[in-house]
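Omission of a single protein chain aside, the complex is shown with its protein chains in their original locations.
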Amino acid sequence: MYGKKVWFFPDGDRPPFGDSLMKGHESYIVLNPNNADAHLSFTLYFEDREPVRDIKMTVGAERVACFQTHRKEHFGEYVLPLSTQYAVKVESDTPVIVQYGRLDARQENLAYYTTMGWTGGE
Amino acid sequence: MYGKKVWFFPDGDRPPFGDSLMKGHESYIVLNPNNADAHLSFTLYFEDREPVRDIKMTVGAERVACFQTHRKEHFGEYVLPLSTQYAVKVESDTPVIVQYGRLDARQENLAYYTTMGWTGGE
Amino acid sequence: MYGKKVWFFPDGDRPPFGDSLMKGHESYIVLNPNNADAHLSFTLYFEDREPVRDIKMTVGAERVACFQTHRKEHFGEYVLPLSTQYAVKVESDTPVIVQYGRLDARQENLAYYTTMGWTGGE
Partner (left out) sequence: MYGKKVWFFPDGDRPPFGDSLMKGHESYIVLNPNNADAHLSFTLYFEDREPVRDIKMTVGAERVACFQTHRKEHFGEYVLPLSTQYAVKVESDTPVIVQYGRLDARQENLAYYTTMGWTGGE
């Protein structure tokens, strides 16, 4: 099996849609290259309040999924507020690979922001 | 030998060419710093259908190659559709180092998106 | 515990605020996913003078913090000069995950620059 079961993303910040052709958004893109479905649990960390825990999502075997923080069908009641610092931990029962992407359209042209997540322990 | 034999890229998304001076595109850039040719096999993962497997490419010993997802000479019949979420696994018989780059020109100015691939298992 | 106790960032360069809606800035975003507070010490490296050592910051247990290099409440007397190459080491008594982000607004539209920090020894 390829991938890891725990991933971290320090710099989450949901951008507004903006007025451009491309709408501003941010995404956690999860690749499950293995033969079993991956059941994910997201934890959201904030600057000044307790984490929101155990937001559940699923990625099928040998599939990729793109979870966007403004979508109720992905984050339910935990849709992220705009322009607020937060961070994410992704846990999975099957190893996966997770990347973060942001498209900012607050000005005329889009700007991109991406990083692979971080894995590993002390 | 330097490098790894398996690389993952969760966030593939082929941009349109756009109307700018620079044409939008995305690339998988493969460095083979070793003394033997590297024979690669790409697997493409999608959101809602089976993977496309075993697209073959080659990188010579001590050479770099840039594989662009809109080029038939690189991806053959598997040229990627536009603006569609997909992911990639790159396997190689010789260790290599693989980076992803996207140039988006859907608006007046270009935007860049890059990450080193992820390697490693559970 | 998740994370690492030492992180490196080679490419620091504080941008001017600029004239755009979004003000130019750079940040070190620290996620502490563990159950103990993290006491951080930043070291700043320069091209042609001795490092500035032991700038202290704190991130609470299960919190994220965004330290911006133009803020006196974060960097005190060590607020970074503009457009000057420097680098950072972050040390922590509790494992953390650290990402760097820059928003450049020197021209009409913003440009983003981010990377996860690097950890590890020889």
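Just so it is clear, A, B and C label the chains in written order, and each chain counts residues from 1 on its own.
As a working rule, contacts are C-beta pairs under 8 Å (C-beta built on N, C-alpha and C of every residue); 3 or more make two chains touch, one makes a residue touch a chain.
Bear in mind the structure is a predicted one, so any value in this text is a computation, not a measurement.
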{"item": "Chains still shown that are in contact with the chain withheld from the display", "value": "B, C"}
{"item": "Residues from chain C at the interface with the omitted partner, ascending", "value": "6, 8-11, 43, 45-48, 50-51, 85-87, 89, 102, 104, 106-109, 111-116, 118, 120-122"}
{"item": "Touching residues (missing chain, whole complex) on chain B", "value": "1-5, 20-22, 27, 29-31, 33, 62-66, 95, 97-99, 101, 108-112, 114-116, 119"}
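Quick note on the criterion: only the chains that are shown with their structure count from here on.
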{"item": "Where chain A and chain B overlap in contact partners, by chain label", "value": "none"}
{"item": "Magnitude of the superposing rotation for chain B and chain C (Cα, nearest 5°)", "value": "180"}
{"item": "Centre distance in Å when chain A and chain C are each reduced to the mean of their C-alpha atoms", "value": "22"}
{"item": "Chain B residues counted as touching two or more neighbouring chains", "value": "109"}
